[in-house]
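One protein chain omitted, others in place.
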Amino acid sequence: MKHNRMRAHFAGILVLLFAGVGQVTFAQESHIGGLTGEASRGKKLYRRYCVGCHGPLGDGRGENAPWIDPKPRDFVTGTFKCRSTPTGALPTDEDLYKSVTRGFVNSNMPSWLPLTRQQRADLVAYVKTFSSSFREEKPPSPLSMPSESAANQQSIQSGNELYQKMNCWSCHGKEGRGDGPSAQTLVDNRGYPIPPYDFSVGTRFKCGESNQDLYRILMTGLDGTPMPSFANGLTPAQAWDVVHYIRTLQMNVKRKKQTAENEKKDGGESKPVGAQPE
Amino acid sequence: MLLRLRAAVIFILVLGVVLSVRQPAHAIPAFARKYDLPCSACHEAWPKLNDFGIAFRDRGYQLGNEKDSPIWQNPSYWPITFRITPEWHRESSSNQVVDTVPGNPALGQTYQDVTTHGFDFSGLDIWAAGTLYKDISFSVLPSADSSGSFHFENVFVRFDNLFRTRWLNLKLGKFELDNLVSEKRMLFLSSNGGFYQVYHYTPFREVQFRASNPPIVQFNPVFGIGDNQLGVELSGHSENSYARYSVALLSSNEGSPGLPNRTYDGWASFNQGFAVGKLGVQRVGAFAFFGQRPTFFNTSFGSPVLSEGLGNKSLYRAGLTGLFYIKKVDFSTVFVHGWDNVFLGTGTAANAPLPVGARGPTWNGGFVETHFTYSPQLVFVQRNEIVRMSRQVFRTDPRDLGDIDAFSFGLRYYPFMFSRAGLALHTEYSLVRSYKSASPLPTSTSPFGPDLRSSSVFIGLDFAF
Partner (left out) sequence: MRTRINYLQIGVTAALVLLTAHGAGTRTLRAIGTSSEAREDTSGAATLSGIVKLEGSQPVATRINMAADPACLKMHSAPVMSEEVATGTNGALKDAIVYISDGLGNRTFDPPTEPVVFEQKGCTYNPHILGMRARQTLKVANSDPTTHNIHPAPQNNREWNLSQPPGSSPIEESFAREEIIPVKCNVHPWMKGYIAVFKHPYFAITSKDGTFDLRNVPPGEYTIETWHEKYGVLTQKVTLETNQTRTLEFVFKR
């Protein structure tokens, strides 16, 4: 229901073009902070950097896709792992920008940080053109994130209990080694096997490495994967407890300034801007 | 005697050119295969790196997704690349001294253009490069000239992120001196265009003197910024590699294994990039080299003990670099100031008297190389380069003796762009004018000849797998 209005606009655009009322081209844009990305520029960059995996149609079927595991993202469905928005919703421009900037650990998607902010914004604008969803809908507001509670023993204990209660262990294992009873059965939305994250290896997480990123992964889920959103099941305070407990499962991580460092980085933590009211 | 000297000078000049061209140019499809990224992801137009490629190289050939170590690769992955260029080319040099009647030197000599052309092929690079482990990378590049004799263009092991900071990376072996504008990654291949004059410049007088002092010939050219050196390098970079530095301690032997190397040279470079709105990343940098070279050998019963060079004299190069992007057009710019000690400049052993009135030569040079990257598959290139002597060895020498003007243009077309191999149709025209550098005719009263003009036309298929 909520999307009707946007769909109406989209249909309107089609009608408008179809009727030939002037050669109006609607700029496909992205807005990241004060930057405006343009799809026309993004297309050239996409051809240079991205097309080999994500393909000329953005369907994740580029010439290298058969050799890549995990498979490149299919942009056409509009389903994205790393979001600040609820499960099932479109990501904000900022979310996509961060993904391009950060890359995805344990995948072939590198960090495109060496590209300029403008170039990354342009890429986001172009990537959005592959899915009609971005013309039909607007991403909802990012989930709010109350400030982090103290990572004390009580919080960790509560997180441990929630880890059991929420069946996190079914996939991630009792000790967080990614070896739960359901681990072997998991597939992504294209049917390819996908292993649950093994906390003990201590690499950064799919969608970042700060506690805030971890909180967001818990509450938004990783759409397209078996990782659900816990927004319905956990209160914010409980989610922070789970975050604190998960940190204790990262055996191999030297725990120093774990959260602080990434907050400062380009493309790191910043105020959500993708869902500004139009 | 004079004739022999001149012959030697020509020989040295020719040798210098032969040694200088065909710098193995760097493009590594083995990395494209490893990471499933198209050539264009790392190369503006291969072999020239773009911002992403610079960062990849700075990270020690790693993308940083925890999959860089070879343990994550399919065992069939093999980090080998080879590159060679079958070609047709035409080389022409003006003002060559030839016999008026071929075969009969007694009838006198005259100036003539000497032109050759035909089918040919470049040297061969067989390059292995990759990671040995997380944060440990390597490179081995055996490179052959077109006759098939190999040398090791580079050999190194590199440790990245020492003490968990990207500002400390250590490289040991033979490697290219880090600079913003890499000669190894230039988009020119011909005999006249395929190297930067300012990266290899030696004053004309110095070449002449060295030609008459044979043991020292082995140190010619004295130093080339574009020549890979043996040593150890400490380097670092910001996360996006916009800020970069390199300091290196090098053997004073021009990267040749086994030559006398009891002294060390130093290299330092720094550059910083600025993202300027929609234009792209603009980078500026500076570099400096300070080194020493022996001027004579220890002798045993009069024969040189080649392992022991003595009488070290110093030289330096310093300069500024810039990479400027205006959307599809970019400019690589370099300015170099050079100085050689008077003993080096006159080819004089340090324990021998200097020629009267001799001074250490200094010069300035630079170039602007323009690329118009129409698409990742088509790039037009052009370069203007000049070298100007600022102080000749002798006050009486013509001011422009040994000055150089060089001009090149061409295009490279990549018929396909994907992640397994690369092919480029390369066409190029290059012209070099060396002031008063032709040999004088025997009848001439001047010790200097007219300007020397050399040109190359080059059409080749440059491929790498």
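First chain written, first letter: the chains are A and B, and each begins at residue 1.
One rule holds for everything that comes next: a residue touches a chain if its C-beta (ideal position, glycine included) is under 8 Å from a C-beta of that chain, and two chains touch if they have at least 3 such contacts.
Quick caveat: nothing in here was measured; it's all calculated off a predicted structure.
Asker: Indicate each shown chain that the hidden chain touches within the full complex.
Answerer: A
Asker: Out of A:149, A:182, A:203 or A:248, which is the one that touches the chain we can't see?
Answerer: Checking each option in A:149, A:182, A:203 or A:248, the one touching the absent chain turns out to be A:182.
Asker: Sort through A:49, A:75, A:215 or A:230 and give me the one touching the missing partner chain.
Answerer: A:230
Asker: When the complex is taken as a whole, what residues of chain A touch the one chain not shown?
Answerer: Residues of chain A in contact with the hidden chain: 1, 3-4, 7-9, 11-16, 18-19, 21, 24, 26, 77-79, 86-90, 133, 165-167, 170-171, 181-182, 185-186, 189, 221, 223-234, 278.
One rule holds for everything that comes next: only the chains that are shown with their structure count from here on.
Asker: If you average the CA atoms of chain A and of chain B, how far apart do the two points sit, in angstrom?
Answerer: So the centre of chain A lies 45 Å away from the centre of chain B.
Asker: For chain B, which residues are in contact with chain A within the complex?
Answerer: Contacts found on chain B: 35-38, 40-41, 51-52, 54-56, 63-67, 239-242, 275, 277-278, 280-281, 375-376, 418-419.
Asker: If we count contacts the way the header does, which residues on chain A are in touch with chain B in the complex?
Answerer: My answer: residues 41, 44, 47-49, 51-53, 63-64, 67-68, 103-119, 203, 265-266.
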